[in-house]
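Note that this complex is displayed minus one protein chain, with the remaining chains in position.
Coming up: chain A.
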Amino acid sequence: MTEPDTLARPATPDSLITRSTGLEPLDKKPWYRPRHVVLQTGGGIGMVAAGVGYSLGKDKNELDILVGYVPTKYAGSSLTIATAKYTYSPFVLPVGERWQIRPLTVGGYLSYTHGTVNDEEKGQYAKGYYWFSTDTRVGPVLGSRLAYRRRTPAGQPRNVAFYYELGSNDLYILSYVQNRKALSVGDILTLSLGLKADF
């Protein structure tokens, strides 16, 4: 606890502000630099999906950009899936010194799949033959997150979090809405498991 770097830092303008407001030390990073890396499986966006994300609005909003991969043996062709996912976690609950729970994460995603077998070649179908897109999906997610609170030697937070999300997509939801007798909510749910690490 006596590391000079953390307790008695040189009086630069930044750390003066820090001291006077009592907030976390400011991260001097450009706006476009992502705040975390993400690794996820499932959720319809890849056997493995990896990417980066941004924190917005006091870290309760996050925008993640992911690229996922599914090998041929699981989907019939090798798929690359690009996804943008936005989530909002209204509650951040500390658990002891080292842990933190976000009991509720709600959000949505938009994904685009490249590499399907039957990919609507030009002129193959008349306009509107299939009214839905085979490649673009949108859907909601709902989940929770458990974070381990790490800090850099300079005292800046670098959490590592595990999350799960239940999700669905536009086509599944439409199917359910029109068939409330024969389908259940469980039929249209997907599960994703993921890790998020600040850097």
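Methods note: contacts are C-beta pairs under 8 Å (C-beta built on N, C-alpha and C of every residue); 3 or more make two chains touch, one makes a residue touch a chain; residues count from 1.
We adopt the following convention: contacts and distances are computed from a predicted model.
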Looking only at "Metallophosphoesterase", "Membrane protein", "cytochrome-c oxidase" or "ABC transporter permease", the name UniProt gives the absent chain is "Metallophosphoesterase"
Contact residues on chain A toward the hidden chain run 41-47, 68, 70, 74-77, 79, 81, 95-96, 98-99, 101, 113, 116-119, 121, 124-125, 130, 132, 134-135, 137, 146, 162, 164, 169, 171-172, 174-175, 178-193
